[in-house]
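Omission of a single protein chain aside, the complex is shown with its protein chains in their original locations.
And now, subunit A:
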Amino acid sequence: MVLGVGGVPGGGQRVTPAAGGTRPRGGTRRDMTRRLLASAVGAALAPVAAACGRPPHTPDDGRQGGTFDETYRGRRIRGVEVRASGRAAAAQWKVTIDGRPLHLMRRADGSWLSMVDHYRSYSTPLAAARGAVDELGPDEQLRDLAPGPMGGAPEHGGGGHGVHA
């Protein structure tokens, strides 16, 4: 199953907001056909799209709140912004790849990096997640990390210990 391909072949570079997002998915038969087609070829084309280096669409701006859910290079990437109650600034992202939590971290300049790809950073959580996928080999999966002494590893099953916007 390929979700979030967005109706465009090679749409691994695009994001479809989940329910409640700002960009409702198309509901026409033509849209449906295109989505099914995209589902069939999306995974195969995603690496090609990645190689084209198109800048990612980035609705996952921490200030807006949001989610993403897409298949990129055959991997299911999902992210959801979680806001701590009473603190508008304390936004956190929980991101998974194939259902397993990706440990995301934030740099002081507002960019993002992950434990898979630790020596560079990306402008959005989605871009950092794609960067992590780029580093994963065939059948390679993320592993849950025990919490570190510096609070730097994700809570078990929590999908990230919380990255503070």
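Criterion: contacts are C-beta pairs under 8 Å (C-beta built on N, C-alpha and C of every residue); 3 or more make two chains touch, one makes a residue touch a chain; residues count from 1.
We adopt the following convention: contacts and distances are computed from a predicted model.
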Absent chain [UniProt protein name; select from "Tyrosinase", "Branched-chain amino acid transport system permease protein", "NAD-dependent epimerase/dehydratase family protein" or "Iron-sulfur cluster-binding protein"]: "Tyrosinase"
Positions on subunit A contacted by the hidden chain, ascending: 51, 103, 105-111, 113, 115-120, 123, 135-138, 140-143, 145, 148-153, 163-164
